[in-house]
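Take this structure first; my questions come after.
Note that one protein chain of the assembly has been removed; the remaining protein chains are unaltered in position.
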């Protein structure tokens, strides 16, 4: 996934890549310049890809990439046109290389380009509070308000009729029309994704962004992390209460209602018209259907089909929960 | 409930109200100007009221209001002096009309009246940090401290001997004497109350405020929402730890102790001398008695009588909880 938020430092020569990943192979015929790192499906012949689990065997057989970071045991699944680069830990190597292509996606250092809004083109266009900071190449639609001490970092895009509260920080995000984001939020920082390593963990890049669709409201004190390889998305007309945490890669559908202090772990997908009660938690990599209701305080650790009401920890059918807890 | 925080745009003529709510009735004899919208009990003959549930039949029979927003099936409960205005959805109509009377109570846009404290009358009266902003008509007692980057929005009243931390936002609130509010709090924003509507939810007005009584302490990162039709109240000498969320209309009694990350949902009433352990959650519209102890992590979904210790999810008597979980 490439996007305007993270500058691609490519092309990078394959010999530089081999050095970076400490791979020793015969370099004859390897005079390519690699333009980007992508997944097995979306790669073209100018790209490098990666293959770390049998689950992706089918995609591996059909990849168009010219090079693939993989393991000794998987390399034979690749097509002839794709040179395997064998490493010990595929994901660590992918992380290192992605950081090379997208160095800005590793850290969340403050935006040095941000200046007081009075020194920008928005001075006559936006209604703003005191000490509002705007980064380079920000776009803001008509009829917007931005509260005191709020920071809109570089390249963020905000639609029309938006109201952003005070003391809020937005980075790496696209905010559509008619969105309200209240006070003290942090939207678009990297997710909690890294490879645990003794003495010094290795952060992997987060080149996804946050997209908040039309008519949404985000309560005070929310944190919504940007995606790693895909985006974090809040669907149209979905309302989030205070102190909610939405982790990286999460997708939430339309017309959903999420009460205070809810947490949704990485990569879970929430349907449309979903209601989640206060303090409920949703584990990572789950699929919550449409029209689902999750009772307050629930801990959801399994997928939930459409049109289901659940409650409890672990969450089960609400009738069962109430019967078991008379 | 009317209060100085939200300007009443009334009187509004009954014919304008009928147009707004799309009600077609014979307008003969309807030349009234309506001064306010109030509940069945507190209305006088210059007011309009609303009646949406049989539960309020007795109050409806005795209302003094001249007009009442209600349904076809309820209208016959009203007294002769009160003209029924029949609508499909009473609460949606009430919301529309209250927004007309109190337009400022719908949104939480930043306070444009706030200016640097050095430009206000408090410059020699209050001990203040850098970049402190004060709105119009704020009152602050003697011997107060206000930390860096903190925003006290218009009409907020702060008593004597208060210490407000840094990066905190206070709006639509009355803070009594000897109160400490620590850093990064948001006090007095509207609650998470709205009518879910496909494509664009309809916010209902929040014309209640937050009242924090004497000798309270509010930890860092708290959110305390103002009430919709009544106030949110924290009783005397009640202490709140960090990252607590108190929803709209909640009342907490005196001398209570509420540990970190607790959430209390809308309209619940908590007694005096109550202790609530960390991360516990209290559902909405509950009544928690005096001298109650709620164990950490509990999920309270039913009323709790005085002098009871509970724990668990759902919370039950603590002896039962410990016996069931040996």
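By letter and in written order, the chains are A and B; residue numbering begins at 1 in each of them.
The criterion applied here is as follows: contacts are C-beta pairs under 8 Å (C-beta built on N, C-alpha and C of every residue); 3 or more make two chains touch, one makes a residue touch a chain.
Note that the coordinates shown come from a computational prediction; the quantities given were computed from them, not determined experimentally.
> Which of B:10, B:84, B:135 or B:165 touches the chain that is not shown?
In the complete complex, the chain left out is touched by residue B:165.
> Using the touch definition up top, pick the residue from A:31, A:55 or A:198 that touches the left-out chain.
If we include the chain that is not displayed, A:198 is the one touching it.
> Would you indicate which residue among B:70, B:131, B:172 or B:267 is in contact with the undisplayed chain?
The single option touching the absent chain is B:131.
> Touch as defined at the start, partner being the missing chain; which of A:22, A:44, A:72 or A:112 qualifies?
The one listed residue touching the chain not shown is A:112.
> Looking at the full complex, which residue from B:259, B:294 or B:310 touches the chain that isn't shown here?
Spelled out, the listed residue whose C-beta touches the missing chain is B:259.
> Write the list of subunit A residues that the hidden chain touches.
Those residues of subunit A that touch the unshown chain are 107-112, 114-116, 131, 133, 149, 151, 167, 169, 184, 186, 189, 192, 194, 196, 198-201, 221, 223, 225, 243, 245, 247, 261, 263, 265, 279, 281, 283, 299, 301, 313-314.
> Which parts of subunit B face the unshown chain closely enough to count as touching?
127, 129-131, 145-149, 163, 165-167, 178, 180, 182-184, 215, 217, 219-221, 236-237, 239, 241-243, 255, 257, 259-261, 277-279, 296-297, 312-313, 325
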